[in-house]
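Quick one: the structure is below, questions incoming.
Excluded from the complex is one protein chain; the other protein chains are retained at their positions.
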Amino acid sequence: MDDRDINAGWPLNCPAPVSADSDRVLLAHGEGGRMMRRFIRDRIIRPLGNPRLLSMDDAASLSRIDGDLVMTTDSFVVSPLFFPGGDIGSLCVYGTVNDLAVSGAKPLYLTLSLILEEGLPLVVLDRILRSIADAATQTDVHVVAGDTKVVPHGAADGIFINTTGIGERIEPAPPGPTNLFEGDELIVTGPIGRHGIAVLCAREDLAMEPKPISDCGSLAIAAQALHKGLGNRLRAMRDATRGGVAAVLHEWAEASQRTLAINESDIPVSGDIRGVCELLGLDPLHIANEGTMLIAVERGAGDSAQRILHSLPESKHAARIGSVMSKQSSAVTVTRMFGRQQPLDEPQGAPLPRIC
Amino acid sequence: MKFVDEYRDPIAARKLLESIRRSASQRWTLMEVCGGQTHGLLRHGIEIELEGTIELIHGPGCPVCVTPLESIDFAHELAMLHTLSDHDVVLTSFGDMLRIPGSRGSLLDAQAQGAQVRTVYSPLDAVQLAKKNPNKEIVFFAVGFETTAPATALAVKQAAEEGLDNFRLLVAHVRVQPAMEMLLQSPHNRVQAFLAAGHVCTVMGYASYESLVEKYQLPIVVTGFEPLDLLKGILACVRQLEAGQARVENAYARSVHYEGNLQAQEIVREVYEVGDRLWRGFGMIPNGGLQLRRQWRQFDAQQHYALFGSLPIIESRQCRSADVLAGRIKPLDCAAFGNECTPDAPLGAPMVSSEGACAAYFRYRNPQVNPIDG
Partner (left out) sequence: MCLGIPGQVVKFTDASKPYAQAEVEFDGVRRVCSMACVPDAVVGDYVIVHAGIAITRVDPEEANRVFDELAAINEDAGWKDGQL
């Protein structure tokens, strides 16, 4: 049974027209031989625009680099595949690039593994590959290796993508969340909750206008600027993806064995995201971001950090939201109207729209 | 956000708080009826600020919490029906119901086993879904108090207007006043004044509370949900109690009128009639719910799907949600709270519903954080 019409999967949401069956991914595209070779060359390698891939060797040789290597991997599944502000293609590049960037590395190389569902319209695949190529160009990373598999109809949700990234560590690397100290300042690099709300509105067809737009984008420039500008006064960076800023705060509180305290009124939230969150009973702190990070800087370095962030277009709304405190009974607290610190809960599962 | 932000003004809230403290000569016991109010009182820290001044008992006004296991189990079976029969049923629901534990897990658990469950924001969206998918059978899980009944009644009327024969309701609507009366009749009742549920009153008005006030001689103050609304409602209760008065008072007049929303009531009356209803944790409450009138029977999922109902209904023995819902104990008094029972692994509905008292305590009070002076 194909229930995509009701689950708002790719055919309904993809703006590209779907015509004859020959315009779709077939099992044969993954079964070796000439058909597969042509498919990979024309549909996948060519749009990526990297001539080295055309040799279709079994492995990529990379040039020697000076610094330490940093490596990360991530798999991407999203429904719908296209959403305002991005798609699974841009997401799979920025997601991995951002993981490298917040770890204090300059992103260099990516691998790209595609699991395609039989029947995926080729126009959808083409559009995703164009997004991947654009995002790779924009972040100056090279796709150096890849793999493509086709699974029978129903065994995947259109397309799943895995990317592995390699970067070069820039010294001095931030010591990370185990090294947070009392007085350290906490900053978010932009208005929060945009990606999760954009995808939720698109997936559940919530009919909000204008459609909320995902923050899906690169953090590499902001991370490098902070790195350069603050040196060892930069303690930690983390992109606030699933579980939102609240999830990062809880992870950091546990890693540092300290309490992280934020002020509700300091948290940047754009009007449209606030409107949707109020309407659906959601807390923006629990909602995923894909181009917004939480950073911790040494006490007193917050102003410099904000100056650096405000000079970049993608982080011009960065804001200081709180600080690190000695350990209390609650790992993470939020100060609301009466100036009292109250526990901030960890998100539980995916946010569900509610009416009560 | 207009009509929201100004009611969260901390300076104004402090003034009201101070005024409540000055007015109260003793520790009065109030019950906020609606779970949304419980949530607001805890989230904004009002309950802690008033500790020692006012005792707030959390009322039964979480419709998700009082939806009987039978209904949740029925919804569960409906969502699975497509795996067992030709009925290609999609269960649509507010997100609130998805994590509530039934006898055989929650609707989210069912989804993992292949159930067709879809979250919607509005029952009218479920009607649209039925229209777009004529080969599917769309059932909407109609839970909620009088606030929500106009929306589901309207959905039925629109489905009829559109001639849809693939849209039905699983009705579990509850009425708040019979539950309030039941609490007052209890020999253990300690409630000295009610903060009545503002949005229920937006639809129903508050004329019908006059008989309650007369019979039980206690103040009932219609109260909203923002911090200033809640504080204003509490202050009004305290002033009446201090003056020895018992009146119905409206502290949410920007939204609530004496007679309520007559248009909404008319729509509800057209579609529903009052009936007895089982409340989780309370048992059968006479006139405690709404049911579809005879002429709308074809939209009644319970009539249409002769479901088995043979599976046993299993309620956790450790869960004391009945006592919490009736205001007999606070969530922290339950031995399972925070131990066997957490939002990740709830034993009862109040731990997982966003309006549930146990969930509110878990989120905002556990562990308790000391105030920072300054």
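Each chain gets a letter, A and B, in the order it is written, and its residues are counted from 1.
Please note the rule applied: a residue touches a chain if its C-beta (ideal position, glycine included) is under 8 Å from a C-beta of that chain, and two chains touch if they have at least 3 such contacts.
Just so we're clear, the structure is a prediction, and the values are computed from it rather than from any experiment.
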| Touching the absent chain when the full complex is considered, from A:Ile128, A:Leu206, A:Ala261 or A:Ala319 | A:Leu206
| remark: Given A:Met56, A:Ala155 or A:Leu279, the residue that touches the chain left out of view is A:Leu279
| query | Which residue, B:Trp28, B:Phe74 or B:Phe94, contacts the hidden chain when the whole complex is considered? | reply | B:Phe94
| field | Missing-partner contacts on subunit A, residue numbers | value | 206-210, 212, 270-272, 274-276, 278-279, 281, 354-356
| note | The missing chain sits against subunit B at residues 1-4, 6-7, 11-12, 14-16, 18-19, 34-37, 61-64, 94, 96, 121-125, 143-145, 147-148, 150-151, 154, 158, 161, 197-200, 202-203, 225, 228-229, 232, 253-257, 261, 263-264, 267, 355
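Quick note on the criterion: only the chains that are shown with their structure count from here on.
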| field | In the complex, subunit B residues that touch subunit A | value | 1, 4, 8-10, 13-14, 17, 35-36, 43-46, 48-49, 62-64, 82, 88, 90, 94-96, 98-99, 108, 116, 118-121, 125, 129, 132-133, 136, 144, 148, 227, 343-344, 353-355, 362-372, 374
| Which of the residues in subunit A end up touching subunit B in this complex? | 1, 3, 5-7, 204-207, 274-275, 278-281, 328-330, 333, 335-343, 345, 348-349, 352-356
